[in-house]
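Removed from the display is one protein chain of the complex; every other protein chain stays in position.
Moving on to subunit A:
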Amino acid sequence: MGYEKMNNEYLPIIAKIESFKEEARDIRTFVFSVSNENCFAYKPGQFMMFSVFGYGEAAFAFSSFPARDGKIEVTVAKVGKLTTQLFSMKPGDKLGIRGPFGNGFDINALKNRDSIIVAGGMGMGALKPLVEALILERKSFGRIDILFGARTPQDMPFKDDINLWSEKNDVNIETTVDFPDENWKGKKGVVGLLLDNFKINPLGTTAFVCGPNAMLSSVFSSLLKNGLDKRDIITSLERQMKCGIGFCGHCRIDDKYVCTDGPVFRYDEIELLYKP
């Protein structure tokens, strides 16, 4: 039996860079065209494995929902060798993708509930498809509040999308940066501070949190202080991954694999990671 006769999930398929957009300093949203239809049937919160040939493979979340015209979008920060190489690539260049992988968000469970989305910097990339899924059927869902923080105004991605949601889709947005410049109109300080004066209906609200590790612990504890149940706090985790299908072992946390059991987890499933 040859490899091709078996369903080999390790073989990447080819994706072509159609365009890219500068979202913020060293953050770009790449638009890829893919010939394989399986890649479009993804849920918000799922991810793909991207191969930049010769530089390896890494996991990136889909950053928009749904796929449009056979194209998928992924937002990438330039942080290491693979992403630096990706940033040097031009429209027309090709790379490999595998996926979609992971569990994704349970959108149906949010019907008629309020959603509060707390994101720090690139963490918004994993939550953006969720917001887009909610506003596709805006009337089925309750209030949507987005609390979004970044280091500086130049480090804040998705500004255009956020303005659009706020103007057209009845989404309440509050932004904050640690280091504002003279043109900054939002708040100053870490994103957790926005929660301090925030009124939440604890029984009818689900919170979604994603961002750097330093931010997560404080946001989790403020949400709990606001009376939210642990099961109504949802996060998307990031780990080193080599396969995406539960075999390489790199993303394991105790008895769970982030790639197959996650990356979306309820707070009660992962709270041990954030105990002081």
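Points to keep in mind about this one:
The definition used in the following text is that a contact is a pair of C-beta atoms (placed from the backbone, for glycine too) under 8 Å apart; a residue touches a chain by one contact, two chains touch by 3 or more; residues count from 1.
Everything below uses one rule, namely that contacts and distances are computed from a predicted model.
In the listed set "Cation:proton antiporter", "Anti-sigma regulatory factor", "4Fe-4S ferredoxin-type domain-containing protein" or "Amino acid/amide ABC transporter membrane protein 2, HAAT family", the entry agreeing with the UniProt name of the missing subunit chain is "4Fe-4S ferredoxin-type domain-containing protein".
In the complete complex, the hidden chain is touched by one of A:Gly96, A:Gly142 or A:Gly186, namely A:Gly96.
Touch with the hidden chain on the side of subunit A covers residues 1-4, 6-12, 14, 51, 53-57, 79-80, 94, 96, 213, 238-240, 242, 245-250, 252-255, 260, 273.
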